[in-house]
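Report on the following structure.
Removed: one protein chain of the complex. Kept in place: all other protein chains.
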Amino acid sequence: MSLVLPPSIADVEQVKSVRTPAHLDYSYTPGKAMSSFLRGLEQKKIIGQKCPQCGKVYVPPRGACPTDGVPTVEEVELPHTGTITTFCVVNVSFYGQGMEIPYVSALVLLDGSDIPLMHLMQEVPYDQVRSGMRVEAVWVPDDELKPTLESIKWFRPNGEPDMDSASMRGNA
Amino acid sequence: MRDVAIVSFAQSKHVRAQTDSNEVEMLMPVVREALDNVGIGMDRVGFTCSGSTDYLSGQAFSFVMTLDSVGPWPPISESHVEMDGAWALYEAWVKLQIGEIDVALIYAYSKSSPGNVREVLTRQLDPYFVAPLWPDTIAMAGLQTRALLDSGTATPADLAAVAATARRNALANPYALLTGDASVEDLLAQPMLADPMHVWDCPPITDGCAAVVIAADDVARELSKNPAWIRGIDHRIESQALGLRDLTTSVSTATAGSKAGVSAGGFDFAELHAPFTAQELIARNSLGLDASVPINPSGGALSANPVMAAGLIRLGEAASRISRGEGNRAIATATSGPCLQQNLVCVLEGSA
Amino acid sequence: MVIEYPFSRTTGPVIGAFLTGLREGVVIGIKGSDGRVLMPPMEYDPVTSESLTEMVEVGQAGEVTTWTWTDGQRYQPIEGRGFAWALIKLDGTDTPMLHAVDVTSPDQMSTGMRVKIRWRAEREGHIRDIECFEPVGSGDKEQPEGES
Partner (left out) sequence: MSKLPAAIVGIGQTKHMSTRGDVSIAGLIREAALRALDDANMTWSDIDAVVIGKAPDFFEGVMMPELFLADALGAVGKPLLRVHTAGSVGGSTALVAASLVHSGIHERVLTVAFEKQSESEAMWALSMPMPFAPPTHAGAGGYFAPHIRSYMRRSGAPDHIGVLVALKDRLNACKNQYAHLHETDATFEKIADSVMLWDPIRYSETCPSSDGAAAMVITNEANANRGKLAPAWIHGSAMRSEPTMFAGRDVVSPRGSRECAADVFGQAGIVDRRAEIDVVEMYVPFSWYEPMWLESLGFAEEGKGWMMVEDGSTQMDGDLPVNPSGGVLSTNPIGASGMLRFAEAAMQVRGQAGEHQIDGARKALGHAYGGGAQFFAMWVVGADKPA
């Protein structure tokens, strides 16, 4: 197929692309469960929720048990320690990201919870992070606590012996 | 065709902004109610289909998290349309026609409150010629409304009558957001929002959701005393280019209506998804409904318009009314795109 | 949170030719299978769905077929005040296109009125190279430029 162009534009360079910038503002609603979790962080607390049917503890809580489809309302305050189930070393940067690479993104199963939380690992060389490693949350200074996940700066090894990876099977 | 019926319908109390609940929290009780109405759990649901759009929530893959609201475990057979939930119902109806499953769950939701819905919907328009100008939803509806007024088919008083009736009908609808008993004269006395549009020509910005259960043959009879049988369902699209269309009519509504069997008539009422007053008149005319057929006894999208769910709600409202015995034969429609670009028409009938 | 990204779209030849025209200060439509001149040009025939190839220059003034006032949202071709959106059938075309009309009050708008393009001084090949349309006043010397 070849186009027939009128004389007025037949001999000029043709446009091949066009810029169409988009700009949309959104303000999100965290929901009841997440609001409670975020308010907890501001008080240096990690608050999960327990499913009334299966008894599993979810953190961050989403207000619903994803497998039972029922609301979760019972709150459970969790310790600040846990175990790395699995992780990856991130070596790529992209639009909008501000992290220094490489860094470790780890799935941390907090003690007393049933689902791992993805967070940053620091204070350990990236090549020494391993599944089963025991870790603890490192918080920002008290006067910088806010109702955001950034109130936990990162996790770091807490020195306890590793957990047996077989015991985490369901979550890793 | 296999006989398939809407056997259950549930919706949220529609509000301007659901500030304390996220999408999952908003949806979960409604899905649960739809299942509880017919006393079933997910184990009896053979297929689940939902309708929503990432652009309203401002998150890519937003439907992924909201799937949690049904508790999809053990794993379920499930799909999602980036369309109004009425089309999710259509997809589920197709699945039931194949004959391998008997029950399907459909849900749809939107929160318009996180963004500016008038601006967000401009992203639906042609990305080279139209979207870069950002003409908002009210502007697009204004062009259509003016065309209708210019054609002599309708007067401003006709438009006000649509709005007045919708608000008055909504007084009896506990889920509606915008209700009132203003007269046509009261409405016409209000100043224009943007000539030719009044505020009352437009739907309220709404957060809300809905869920529907459909079932086939004897299973439908088992689940409901009076199932609302889908006697015909069809949907059509037309060009988005406004310049190619006669904005005073809706060819796609007429075609879908004809395929769905609308010409047989005998309707006790209609639930027409028409977010703007002029669109209700256009849809009604395109379906050949005469003045004796009550339109939108629920109050319609003019009293609650959760985008992506408002079409499914028309089907659910019509079915509920039939199941309650408040009419035996109804027409319900859903629309999508600017100026009634895409339309679905469903004919529902009770056993009476 | 703001979602912002400078989308850059490749246009293909038909849309590219239309935008090239705007950059050069002319308006280019396309002929449909039924002989209608479509504006903006469509890549594919609205009747037969086949590819279209015959592009033609059309006029820079035309007639308002429908319009609406707008109260001036955040994004507007004319900053700071209300204006009208209109479907405008340019001379030499058979389908109207959407654009803004610079008037200060709805009283200055009417269906059937004539309007003409106001070009932006700096043009890059974008629908907004047409800054807006403006009414053709009684004093204006009007010159339809396209073939009708």
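In this document, chain identifiers A, B and C correspond to the written order of the chains, with residue numbering beginning at 1 in each.
To be clear about the criterion, contacts are C-beta pairs under 8 Å (C-beta built on N, C-alpha and C of every residue); 3 or more make two chains touch, one makes a residue touch a chain.
What you see is a predicted model, and the numbers here were worked out from it, not measured in a lab.
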{"item": "Contacts of the hidden chain among displayed chains", "value": "A, B, C"}
{"item": "Which residue of B:8, B:21 or B:336 touches the chain not shown here", "value": "B:336"}
{"item": "Touching the absent chain when the full complex is considered, from A:78, A:115 or A:135", "value": "A:115"}
{"item": "Subunit B, residues in touch with the chain not shown (by the definition above)", "value": "2, 48, 53-55, 59-61, 63-65, 67-68, 71-83, 87, 90-91, 94-95, 97-100, 120-121, 123-128, 131, 234-241, 251-252, 255, 336-338, 341-342"}
{"item": "Absent chain, residues of subunit C that touch it", "value": "1, 3, 5, 7-12, 14-15, 42-44, 46, 48-51"}
{"item": "Missing-partner contacts on subunit A, residue numbers", "value": "16-17, 20, 22, 28, 30, 34, 38, 54, 56-58, 60, 65-67, 85-92, 94-99, 102-103, 105-107, 114-115, 117-120, 131, 148-150, 152, 165, 170-172"}
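Simple rule for what comes next: only the chains that are shown with their structure count from here on.
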{"item": "Centre distance in Å when subunit A and subunit B are each reduced to the mean of their C-alpha atoms", "value": "36"}
{"item": "Inter-centroid spacing, subunit C versus subunit B (mean Cα positions, whole Å)", "value": "33"}
{"item": "Touching two or more other chains - residues of subunit A", "value": "18, 20, 22, 24-28"}
{"item": "Subunit C: positions in contact with at least two other chains", "value": "1, 3, 7, 9, 11, 15, 19, 126"}
{"item": "For the subunit C and subunit B complex, residues of the former touching the latter", "value": "1, 3, 7, 9, 11, 15, 18-19, 38-40, 42, 46, 65-71, 73-77, 82, 85-87, 89, 95-100, 106, 109, 111, 126-128"}
{"item": "Complex interface listing, subunit C residues touching subunit A", "value": "1-11, 13-17, 19-21, 23-24, 26, 28, 51, 53-57, 125-126"}
{"item": "For the subunit A and subunit C complex, residues of the former touching the latter", "value": "1-9, 12-28"}
